[in-house]
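With one protein chain removed, the remaining protein chains of the complex are shown where they sit.
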Amino acid sequence: MVEIVSALEPVYRRGAHGNRDGGSAITLWETQPGSIVQVTSWPGKEGAALAAINAAASLDVTADAGAGVFSDTRSAFGFAPGRWLMVDQAEGMGDTLRDRIDTQTGTVTDLSHGRTAIAIEGERAEWVLSKLFALDFSLAAFPVSVGKSTAHHEFFTLIQRTATDRFDLYVYRSFARSFWQLLCTSAEEVGYTVD
Amino acid sequence: MTAHRTQRGGRIDRSRIIRFTFDGTAMSGHSGDTLASALMANGISVVGRSFKYHRPRGIFAAGIDEPNALVTVIRGKLREPNVPATQIEIYDGLTVESQNRFPSLSFDVGAINGLAGNLFAAGFYYKTFMGPVVGPLKGTRFWMFCEQFIRRAAGLGRAGYEADTDRYEKMFAFCDVLVVGSGPAGLAAAQRAAAEGKRVILAEQDGTLGGALRWRSATIDGQPAAEWLDTTEAELRAAGNVTILPRTTVWGYYDDNQFAALERVTDHKSAPAIGEPRHRQWTIRAKDVVLATGAFERPIVFPGNDRPGILLAGAAARYAAQFGTLPGRRVAIFTNNDSAYEAAVALRDAGAEIAAIVDLRAGISPAARDLARQAGGELLLGHAVTNAGGTKRLREIDVQPFAGGTITDRGKRSIVVDCLAVSGGWSPAIHLASQAGAAPVWDEALQAFLPPAPSQRWTGAGAFAGKFSTADALGGEFEVDEAEIDYAPAPVFEIRPAKKSGKSFVDFQHDVTASDIRLANREGFQSVEHLKRYTTLGMATDQGKTSNVPGLAIMAAARGIPISQAGTTRFRPPFSAVSIGSLAADTHGHFKPERLTPMHDWHMQHGARMYSAGLWYRPMIYGAGGETIEQAYVREAAAVRESVGIVDVSTLGKIAVQGPDAGAFLDRVYTNMFSTLPVMKARYGLMLREEGIAFDDGTTWRLGEHEFLMTTTTANAGKVMQHLEYYLDCVWPDLRVHVTSVTDEWAGGAVAGPNARKVLEVCVDGTALDNDALPFMGIVRGEIAGAPVLICRLSFSGELAYEVYCGAGHGTHVWDALMAAGKPFAITPYGLEALGTLRIEKGHVTGAEIDGRTSPRDLYLDWMLSKKKPYIGSAMVDREGLVAEDRVRLVGIVSLDDRPLNGGAHIVERLEDEPRDSIGHITAVCYSPALGKYIGLALVKGGKTRHGQRAHISDPLRNRFGPVEIVSHHFFDPEGSRMHG
Partner (left out) sequence: MLIPCPYCGPRDLSEFTYQGDATRVRPDPGSTDQAAWNAYVYDRVNTAGDHSEFWQHSGGCRAHLRIVRSTLTHEVKSVAYARDSIHERSRA
């Protein structure tokens, strides 16, 4: 298979940056999953679509708004009525899901090239993200495993919390480089490391 | 130690010396000083010149309400004008200049305006510059000539011309309780909410917490106020659920308890730390809010009340107690209420001599009498200050007996003082509550507007709510020991001696006097809104924090009505000045979002000059050494016609349209039929809006029975997506169709030219490409260099052409392979200019022609309007107005003078016609290498019927006139033999 080239390549500078007074309060990295797939069910077929996602990925997502799960290599979460994002470090999840979800259940849309996945982890992750999004990032309002869709100006973004101090962000590839630079700039104040 | 610095006391760190510069003079202060307190300590009495009359003015307040002491802060090449000196925390290297003086503060040429007396009274501009100039100056530009000088004479600080290089940031925050203000009321509220486990944000406008606890004397639970403050602050900081935001002004109260707040992060520092923004603009969403914003003290209006050395009594106490700085050595107090007696004691304790306490009231509370004894000095009850003398520094005051509103001359005397501390009562800072909705309520006892009943989820506390004592501000659970004074003032706002003896100022910052207000009344500008606009009362940068209520009271008196009937204006955001940079923050400069195609880096490495098209960056031309733009695009376009070129089309909007009803949906969305399109075929489609106007066009590819890939124009991708979602959600929810933006999923390159197929044959695996396997508008799947691709044979250039799509992450990989395969054919990458040239030669329309006004008929696209089915716009596309004969319709034009044409230029029938005789306009232009001429597309009345006619372009803006021929818009290969071949 041909490698998927990162949209961030020329601006992805590994190492420690920004204010070094207190070390790095956050770490940023691109997670580069092999598969990012959207599953959309017809109204009333949410259960069947979820069952297919869960069976394909060995996960256990529930039907609640924003509900999600994750493992070391996979994650899935709802981000709109009847819509889920399914992420796998391995390639090929699009085909797997397409085989399991028939026309009567819903549709599968492969976005593996079209979205860039960025992780932000550390004690000041909430602070840095609060500069960009009108969302309450506190643990009570945004529990671990939950997904949300939001936007910073033109940057449409899906966010899943994958630890008390970690969020995984999915942004449109064409905007990814610009978003990454904004994220790094926003993190300068607290010091950050690019992994 | 300077003459005005006290020996001890105050919340300043005397061990830390801070050096700053004022008007070029080096000065020093201490950590904890504001610029105002430091200037006062340095003996500076005149800090600025007034707006109209250029009168010398001194420090008048100690907080955000300061009307006089506005300065310009200079940071490198940047100038920030009109900053209250009371709000600047000094730091090493701080450089400020005073304002509105020439050539210097102490000698100012503009002060002559003061002598001109009533020349500059209210309405001056309206009266002087309305109507025709008569007499010998008639017909000259005399008024405009005058205005230049008057505008220069009136004014405040001067803004700089340099771009602001500082960094600004936004921040969103959520909390259970937002407490605005950290005086005793705010601290107690924060403490209570924190104890209940709530998420609390405590916002304080100043650099330190405590409000009046920093200067008023009281004992709380056995501790002196200042100690209690330190303990409480430490407790709040230790609690995990309280965010304390110093230097943060909550300036806007919006719907649903959303607040705008400006945090001045680094204004008090010599240099910001790495990554620190200068200002941070907070948007705070609070379940509940406690408004503990305190109150502003009011001046008393009397002749000469603006002399430097006259200031608010509460401010004087604050300078003495908080900053260890004396506003004067020999001080008189002038008041209509008890609170100034506390100030007298504070001044006396700090080392000032109290010469006299002049009180308008005949009788005062026992507590006040006790304070007067402590302060010392003569107690003159039933007296008024009727004049003040001295220009650059107060020298003396005139005092006369005052009873029942009448001043008597018998008993008039002068008192020599260098400072007069004035209190005209207190106005609660109800601005945020007023912004939130309801009108404030006049309280007769306190002679003040109190906050209205809440229209949103807020509660009020402390002086904001008219509760001025420390005990009332803290609430019941504290044991407070303080003087039990009476805060209700005598209802006197102005002292008006019978004999006119000088100007009595109401609005210091805009130089509005009591007589200006009476003039407004006489001339009929009586309503508070008219008063404000006619006199500019309360319209300066301080927004009338000290002047609103006195101004209103004087108008009410002039009209003979109670203040409660005179009304008040509604406060609107912002409460105090907000930097524009903080509002723009991350949406300007290099923070502006950019969209890049997958091949962006390749373009940059190969000499592309980029266009910004919306947020996208696209190659305009690939300049080969020394070429002009025209030379480059002509070379690129010619290469396509002669051999083969390649262009990045990744920016085209791409929408996955999926589901069993996808075909039926597209039939409704497009004017032509899509349900009958075979799988692995593409069709050109046109969309209208409901009113029958053309909306967007593009090709849509059927990739499966239930799966289409729609392409849109680059500019309309977002709008088309929203259009589709609207109809699926709001009009036809029964259709089983999903739409998803996949613009970013695919990289696209169009390979065009007579050799296009040969290039693909070199590099494409897994599919045949001949005419049978891939006919015009056919689609095949294959691989290029191991990457899966989707190839559709369609043409925008009129040549044999293929659009090659692959996963965006494979974009550069596939592009490189195509470039390598094209090498034997001298494949030429081309940019938007060449793309535009090729499409103009073919007469294809884009956004310049589908401009939101043209119908399909105007563009000769009526062949695309299906008669077999309804579609969006079908019911209205045949309306009378859309089929009228005089509509502008698409034509081609050729320059007959061999000079370039300009887009947007008008077209007229005869050279001598004016632009208003326009019969249409040019939409797109280029030099056509295929024709060897300058050509363009245009929308012209009559369209086709004018083919072969001559006309003229009329473009006075660019001074371009000249003959053109109107021709068919199909300039080149009208039969389409090249793309089908």
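Per-chain residue numbering starts at 1, and chain names A and B are given in the order in which the chains are listed.
Convention: a residue touches a chain if its C-beta (ideal position, glycine included) is under 8 Å from a C-beta of that chain, and two chains touch if they have at least 3 such contacts.
Everything numeric in this text was worked out from a predicted model, so none of it was measured.
When the full complex is taken into account, the listed residue touching the unshown chain is B:Gln722, out of B:Gln722, B:Asn771 or B:Thr945. When the whole complex is considered, the residue among B:Gly93, B:Pro678 or B:Pro870 that touches the unshown chain is B:Pro870.
Within chain A, the residues in touch with the undisplayed chain are 43, 65-66, 79-81, 83, 134, 148-151, 156. One chain of the complex is left out; on chain B, the residues touching it are 254-256, 258, 283, 285, 668, 690-691, 722, 725-726, 728-731, 733-734, 870, 874-876, 879.
We adopt the following convention: only the chains that are shown with their structure count from here on.
With centres taken as mean Cα positions, chain B sits 32 Å from chain A.
The touching residues of chain A, counted against chain B in their complex, run 1-7, 9-10, 18-21, 38, 40, 42, 103, 106-107, 109-115, 130-136, 138, 141, 153-155, 172-175, 177-179, 181-182, 185-191. Against chain A, in their complex, chain B makes its touches with residues 169-174, 199, 273-277, 283, 285, 586-587, 590-591, 593-598, 601, 615-616, 650, 656, 658-660, 706, 736, 738, 740-747, 785-787, 807-813.
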